[in-house]
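All protein chains but one are shown at their positions in the complex.
For chain A:
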């Protein structure tokens, strides 16, 4: 790890100002992703701006038709939240499947969504539920936010403050864990709303994506059997030492069925 300056601002504007005024500075939330890259000297920011003193970024609120999760809310808090468990149990379940207890106690939803790891779980939940990413400057729809491999619509100096999730009629998440990392080899989030079904896939490709053919069929018939025969194209899917693209494509169908099953149970 190379030396760096460390700031702990107490107001969002101060944090944003630090971020824009210090070149090569970086936000740190739970540090579960960032700190390892510093230790391996893959990143060497001159300054870290720690979000942990920004109290307004923590906690979960009930907005009626939606719930809002503060960016600094840890995975373990979401997993254990009675509110989330009642209104969007699939989201609580998703949070409970991330990493291990240590990672869940430190890692945050804001950090996960900002990082947009192609195998992370939250992006599937955020895109699958059609959530809104609330930042220090604006609101961004999930469909416009995730731009592929570690890329998001966030601009320099922009801080995620919360994620607002619309409450679905039903939702389910099924994750096939990569054997070693336990990130999603393939994870599928399915959510049923009054105006249709959304299906979002993580792990299978370079970024989270939706599966319109499954959405169309499930909107008509919300049952696992409805999508059993739908195979997604292997083009653009990831092949690595753990799984080739055709296996990932197969798992998308299997996990989508299991997610619908979970939503129905």
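Just so we're on the same page, a contact is a pair of C-beta atoms (placed from the backbone, for glycine too) under 8 Å apart; a residue touches a chain by one contact, two chains touch by 3 or more; residues count from 1.
Assume contacts and distances are computed from a predicted model.
Between the listed names "Xanthine dehydrogenase family protein molybdopterin-binding subunit", "ABC transporter related", "cytochrome-c oxidase" or "Acetyl-CoA C-acetyltransferase/acetyl-CoA acyltransferase", the UniProt record for the complex's undisplayed chain reads "Xanthine dehydrogenase family protein molybdopterin-binding subunit".
Only one of the listed residues, A:122, A:145 or A:176, touches the absent chain: A:176.
Residues 1-3, 40-41, 176, 179-181, 225, 228, 241-244, 247, 250-251, 253-254 of chain A touch the missing chain (whole complex, contact as defined above).
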